[in-house]
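Note that this complex is displayed minus one protein chain, with the remaining chains in position.
Which chain is which? They are A, B and C, in the order written, and residues in each are numbered from 1.
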Amino acid sequence: MSQLEVGVLGATGTVGQQFVRLLDQHPWFSLTWLAGSERSEGKRYTDAAPWRLGTPISTESAKNIVQPPVPGQGPQLVFSALDASVAGELEAAFAAAGHIVVSNARNYRMEADVPLLVPEINPEHLGLVPLQAKRGWKGAIVTNPNCSTVFLSMALAPLRQFNLRNVTVTTLQAVSGAGYPGVPSLDILGNVVPFIGGEEEKIESETKRILGLLKDKQGNGQQAVEPHPVTISAQTTRVPVVDGHTESISVSIDQGVTLDDVRHALTTFRGKPQDHRLPSAPCHPIVYAPEPNRPQPRLDVDRGNGMTVTIGRLRPCSVLGYKFIALGHNTVRGAAGAALLNAELMKAEGLL
Amino acid sequence: MSQLEVGVLGATGTVGQQFVRLLDQHPWFSLTWLAGSERSEGKRYTDAAPWRLGTPISTESAKNIVQPPVPGQGPQLVFSALDASVAGELEAAFAAAGHIVVSNARNYRMEADVPLLVPEINPEHLGLVPLQAKRGWKGAIVTNPNCSTVFLSMALAPLRQFNLRNVTVTTLQAVSGAGYPGVPSLDILGNVVPFIGGEEEKIESETKRILGLLKDKQGNGQQAVEPHPVTISAQTTRVPVVDGHTESISVSIDQGVTLDDVRHALTTFRGKPQDHRLPSAPCHPIVYAPEPNRPQPRLDVDRGNGMTVTIGRLRPCSVLGYKFIALGHNTVRGAAGAALLNAELMKAEGLL
Amino acid sequence: MSQLEVGVLGATGTVGQQFVRLLDQHPWFSLTWLAGSERSEGKRYTDAAPWRLGTPISTESAKNIVQPPVPGQGPQLVFSALDASVAGELEAAFAAAGHIVVSNARNYRMEADVPLLVPEINPEHLGLVPLQAKRGWKGAIVTNPNCSTVFLSMALAPLRQFNLRNVTVTTLQAVSGAGYPGVPSLDILGNVVPFIGGEEEKIESETKRILGLLKDKQGNGQQAVEPHPVTISAQTTRVPVVDGHTESISVSIDQGVTLDDVRHALTTFRGKPQDHRLPSAPCHPIVYAPEPNRPQPRLDVDRGNGMTVTIGRLRPCSVLGYKFIALGHNTVRGAAGAALLNAELMKAEGLL
Partner (left out) sequence: MSQLEVGVLGATGTVGQQFVRLLDQHPWFSLTWLAGSERSEGKRYTDAAPWRLGTPISTESAKNIVQPPVPGQGPQLVFSALDASVAGELEAAFAAAGHIVVSNARNYRMEADVPLLVPEINPEHLGLVPLQAKRGWKGAIVTNPNCSTVFLSMALAPLRQFNLRNVTVTTLQAVSGAGYPGVPSLDILGNVVPFIGGEEEKIESETKRILGLLKDKQGNGQQAVEPHPVTISAQTTRVPVVDGHTESISVSIDQGVTLDDVRHALTTFRGKPQDHRLPSAPCHPIVYAPEPNRPQPRLDVDRGNGMTVTIGRLRPCSVLGYKFIALGHNTVRGAAGAALLNAELMKAEGLL
C-alpha cells in the first residue's frame, strides 16, 4: 500500500506537536505539509516553536518549512490542531476546498451533519459525512471529542447495555490539556484549580452525542444522531500533573447488574479499530487495573502508547450504583491520537 | 482568667507539631508537657523530631524535654495526636487515670459513649461524656473527625434543614494528611493516587454520626446519637498539594430550594464557637468565594487562620440537585485546630 | 508621628500585590493611591487583577479604585513595581515631577547617580541622590537590587573584611520571581530550566556595585560608587518552587580565616535598619541554620516575615575556600520588602 500524504493545520502548538510525533514513521500516512500562523510561516518547524515533547522529533519533520494555511494547498487529508478561535472559519474553508479535515477543535463537534467520532463507540456516525455536501463542501469535517469527554465516553459505552441513566464525574486534569503557554505555574504548583472554562458543558453535551444512535428520524432517509438519554453532571479541576486526566465516576444502571457484569463489559469492550487492526488502535481500548490504588497518571498514562483508557477501583456506589476511576492520555487518546484513529478508520472503511 | 496547663500526646508527629504551634501564646491554655515515644523521651523537643512547619517554633517549646506518656503524669487536659496503632490503649489509660483526652485519633470516634465533635454542628454531643463513667474512667475522651470528614460535615450541616438525602463527594487530599514520612515523593510528584486506605469508609460513617441528633432512644434518660439518614458515597484521591483538602460535592435536597437559599444557609452558618467567641473560632466557619475558580488550596487554605472552610462554585447538579467545591486546612481545622476548638468549647461550657 | 501617604505604581502585578500586602497596617506609611495600566484604570483593585497571595487582602485596599499613572498625581512617595518595559520613561517622569520613586525595576539600578540600595550594606549610597538634581528632576529615584542579587550581596557583605576575591553561585529560583502569568506550568512542573534571561548578568554586575564604596573619585566633592573588585560567576536555574530562591555559593577569601570567623561574621552582621529599628527590619538580617539540611524554601522563607536571609551548610570548599547555601524570599526581601525597607531608611534618615 502506498502511503497517503497528510498535513497538519496548527502544527506548532501542543497538540500539533503530538500529531507530528504520532505521524512520524506512520505505516499508512506520510506527513509532508505543516501549516502554521503568519508568525511561523517560512520558518523551519523547530524554529517556529520549540519542540516540547520528551521524545525527540525526527530530523525530517524538524527541517520542514512551515506553510501558510491556504485551502486547496497541501494534501487532501489534513489534521487540524487549530485553536477554536480560528478553527471555525479555516476548517470550513478547507472542507469547502475539498480537503478531508480530521479535527481536534471543538467548533463543529455539535453540528448535526458532522461526526463526533470515537471509533470504538460510534463508527456508524461517519454516515453523517454525505450530509455535508449540502453546505456546498467538496470535502468534509470529522471531529473527535474534548479530551476528558473521550475517556468518560469510553468508560460509559460498554454500560449502555445496562440501561445507563445517571452519571456524576469529577475530573482531575493535567496541564498539557490547556496548551502552551497555558496554565501559569503560579496557579498550579502545589495547588488545585477547581474550574476549567467550558469543560463541564462539553463533557455533559458531547458525551450524550457520542453515545447516541444514528437514526432516520423523519423517515425520509436523512440520518441524524439521537443523543443518548443519560444525564451527566461534571465537576472539572486542574491538578499539577503534566499528562493524564483522572476521572472519578459514579453511574446508575439497572439493579441486578453485578460488579462482575460491569467489569466484564469494560474489559471486553472493543470495536472496529481492533477488528481492522488500525495502526494506532490499542489491543485493548480499556484495561482494568486490579491493584487497589490504580490507575495513576505516572504509571498508566502510556498504556497502549497512550491510546488505552485504564479503569480501576470498580465498586458499589451507595448513591448511584457503581463507581470507579478512569484515566487517559489527554494529548494522545484525548486529542491527536483520537484524530489519527479517526483518519485510520476512514481509510480502512474506504472513505479516503 | 488564669491559664490552664495542657499537654500533648504524640507531640513529635505532623499533627503534634500543629498542636504545639497553635498552643503557642494561647490565651487560655499553657502548654507545659510534651509526651513522645521511647525514641524521643528525654530529648529536647526539636531534637526529638525536626520541626517541619514554615512558622518557627517558640524558643520555649523548642527547649521542652519530651516526657514518657505515663497516665497520671502531665496536666489533666491532654491533646492526643497519637497514631491509631497506639491511641486505643494509651488514650483509655489516660482517661481512666482522670485525664480529659481531646483526641484527633480515629480509635474512639465511633464509640457510642464518645462525642465525635464539630463544635459548630453538634456541641450537644458533649452530653455523651457522663456515659464514659460506666467504663470506670475518672476522665474522658472527646474526639474530632477525620480531616476530610470535617469539611464535608461543615458543608452539609447547614443543608440538613432542606431534607438532605444523598451526597457524592470526590476528595483531592494534601500529603500532610498522611503524616511524616507519609507519602513517598515518587508516588505523588506530578501524579494522582486515587486511593487512601480507610478514608472513604470514615467519611461515609463519621459524617452521618456528626450530623446526627442526641436522643434518649430508650426513654430511660440514656443519651445516644442517632445517625443522620443521609446516604454518602465518597471517592478519595491524593494530589501533590502540601496543605488543604479540596472536595467536589453533589447533594440532593428538597426540590424548590433555590440556589440563593443554599448559599444563604452556607454563609450564615455559625454556632457556639462564634457565640462564645472561642479563641480559635473563625468569625465565619464557612466563607463563600464568589470568584468562578475558587476555592484553591494555595489561596484559601489559611482563611480564618486555617479554621474556615471555603466553599465556591455552587450551581445546579443535573443528577442530584446542587454541586459545589469545599476546601479546608487538613492539619488545622481537619486535625489539631479541630481538637483545640473542642477543648475551648468544653472550657467555655464549664466542662474543664 | 502622623502617617505618610504613599502610592504604588504597577500595583496589579505580583510584586505590586506584595507592596499592597506589606503596606497594609504599616505604622509609618498609609497606602492611598494604587496606579495601574489603562486596562486596570477605574476598576476596583481586586477586579483589575485577581489577588494571588495566600494572605487575604484588606477590605480597604480591595475597594481602592485603580488610578492612571499620571506624574504629579498621587502622593510624593511612590513605590514602583513597574515592568522594565515601561519603568524607564514612567519613573523618570515621576521623579521629574517631584516624586520620590522607590523602585524595584531594573532600569536605573546601574545609573551612576542612582542608589542601588541594601540598607544593611550600603546606606551611604543614598548620598548619590542629590546628583539627580542635575537631570532636572525635582524628585528622585532609589532602587533595590534584583531578587537573587539581594541574597548574594547580603551573604557576601560580611565577608568583605576577609578580602573577598572570587565567587561562584548557582541559583535555584522560584517561579514567583517571574511574575504573572510568568513561567508556563508545562515548562516547570517536575522540571528544571537552567536559564533565566539577563539574570546572570544582573547578579554579576549589581553585586559589585552594592558592595562598592561611595567615593569622591575626582576629588571634586562629587560622589560616585566604586564597584567592589570581587569577581562573580553566576549560573541561574528555575525550579518548581513558589517562593524562595536558594543559592549555592563558593567564595575565596584570605587564607587563615577560619570557619568560625566566617560564621561569626555572618551571624553578627547588621546595619542601620537594625539600629533604627525600622518597621520592616528583621532583628537578624542573616540567620545561620545549624541543621545539616537547611535552609529550605518551605521551612525558612518566611523567617523575619520574609526579610531574613537564611544561610546554612558553611564548610570548606576545596577549590575556592568556603562554600555554603543561602536562601531568601524573592518577592519580599528580594522585591517589595526591599523597596519598603529603603523607604523606611530614607524616612528614618530624614530624607522624606
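In this text, a residue touches a chain if its C-beta (ideal position, glycine included) is under 8 Å from a C-beta of that chain, and two chains touch if they have at least 3 such contacts.
These numbers were taken from a predicted model, which means no experiment stands behind them.
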| item | value |
| --- | --- |
| Visible contact partners (per top-of-document touch definition) of the missing chain | A, B, C |
| Hidden partner chain, touching residue among A:8, A:116 or A:189 | A:189 |
| Touch with the omitted chain, as defined above, among B:130, B:184 or B:197 | B:184 |
| Residue, one of C:91, C:113, C:204 or C:302, that touches the chain absent here | C:204 |
| Touching residue (missing chain; options C:112, C:283, C:319 or C:351) | C:319 |
| Residue of C:240, C:282 or C:328 touching the missing chain in the full complex | C:240 |
| Touching residues on chain B - with respect to the absent chain | 14, 52, 175-176, 180-190, 240-242 |
| Residue numbers in chain A that touch the chain omitted from display | 50-56, 189-190, 242, 291, 298-299, 301-303 |
| Interface residues of chain C (partner: the chain not displayed) | 166-168, 170, 172, 189-195, 204, 231-233, 235, 237, 239-242, 244, 246, 248, 250, 292-299, 312-313, 317-320, 323, 325 |
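Everything that follows uses one rule, which is that only the chains that are shown with their structure count from here on.
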| item | value |
| --- | --- |
| Pair of chains with maximal C-beta contact number | A-B |
| Approximate Å spacing (C-alpha centroids) for the pair chain B, chain C | 41 |
| Distance from the mean Cα position of chain B to that of chain A, given in whole angstrom | 42 |
| For chain C, residues that touch 2 or more chains besides their own | 52, 189-190, 242 |
